[in-house]
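Of the protein chains in this complex, one is absent; all others appear in place.
== subunit A ==
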Amino acid sequence: MALLRLLAIRLLTTLVTLAGVAVIVFFVIRVVPGNPIAMMLPPGATEDDIARLSALYGLDQPLLTQFGIWVAGVLQGDFGTSITTRQPVLDLVLGRLPATLELAIMALVMAVILGGAAALTGTRFRGGRTEGAIDVANGMALSVPDFLWGLVLILLFGVLMPVFHISGRVSPALDLPFTTDFYLFESLLRLRFDLWADIVAHMVLPALALAIPLAAIIGQLLKQSLKETMNLDYVTLARTKGYGETRVILREALRNAALPTLTLVGVQFTFLIGGTVIIERLFSYEGLGNMAIDAVINRDLPLIQGIVLLFALIFTVVNLIVDLLYAVLNPRLRHA
């Protein structure tokens, strides 16, 4: 029951959030300098050409009228047509979404595994040199931003030791029998491990670049939280029952210590999705972020609006998932 109510409330707030985002993005991209018509016409176009093209895209109408037309379309599922590619925005955006989702989720999984392993190892050998080494590594990972990690990884594993691909989503020579754009998942489902390996080899470096800073945050916070939990009475009681240190950490402390970390991971994951914009560009990965940069460069107003709305939707959905997970992991909240 509590979960259903939570869902209903969150659905409502999501709608309000999206409406706000729609208003802001629509007006902000029209206020900033630069317009799509100038990008489309060759130099030396006449005033007449400009006026005709503006009328064609409805850009000669008053701002509020333009906004009304766009919102009316969005409510009917029509997000407009991209100015540069002349394709429906919705098709473009949904076509790229799977690539970005796969990248972000792979990065999240890597971050949780790396950060979790660092926290558990640091807690198991706390007070010793191992913990010190982990703290130093965490600090280094945290003080370098994701796009710099991207460059470092390209240099290390793309140039000096070329073991992974550093550009694109899949090798162009490969024949893809896919019906969806979720290449990573579909190749697994179709048991095409040859394709899967190629896709993973393309994703490892960008995902790792996104994952390293988040892994450091998870590692630091979870370790702190674990160390505090390890001093609690129920952990001490478990020790008297005959459990060893590792089992005490995993069985008694981890689940309780993970709760505060989880909230933070949710917030940080949205930052990670924001990070995909630059990282996708860096690795020429054909996702939403890469498309967003092109759209901004070309002043493709409808496409920018569509992408920003989709990002806003992803952020709210991530937050909702975190809240639900929190309720599932914390029995005190579940029964409240």
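In the analysis below, a residue touches a chain if its C-beta (ideal position, glycine included) is under 8 Å from a C-beta of that chain, and two chains touch if they have at least 3 such contacts; residues count from 1.
Heads up, the rule we're going with is that contacts and distances are computed from a predicted model.
Colleague: Given the choices "Urease accessory protein UreF", "Multifunctional fusion protein", "Sulfate adenylyltransferase subunit 2" or "ABC transporter ATP-binding protein", state the protein name listed in UniProt for the chain not shown.
Modeller: In UniProt, the chain excluded from the picture bears the name "ABC transporter ATP-binding protein".
Colleague: One chain isn't shown here. Among A:Glu131, A:Asp146, A:Glu252 or A:Glu280, which residue touches it?
Modeller: A:Glu252
Colleague: Can you work out which residue in A:Arg10, A:Arg239 or A:Arg281 touches the chain that's missing from view?
Modeller: Spelled out, the listed residue whose C-beta touches the missing chain is A:Arg239.
Colleague: So that we can see where the missing chain sits, which residues of subunit A does it touch?
Modeller: 127, 232-234, 236-244, 247, 252, 255-256, 329-332, 335
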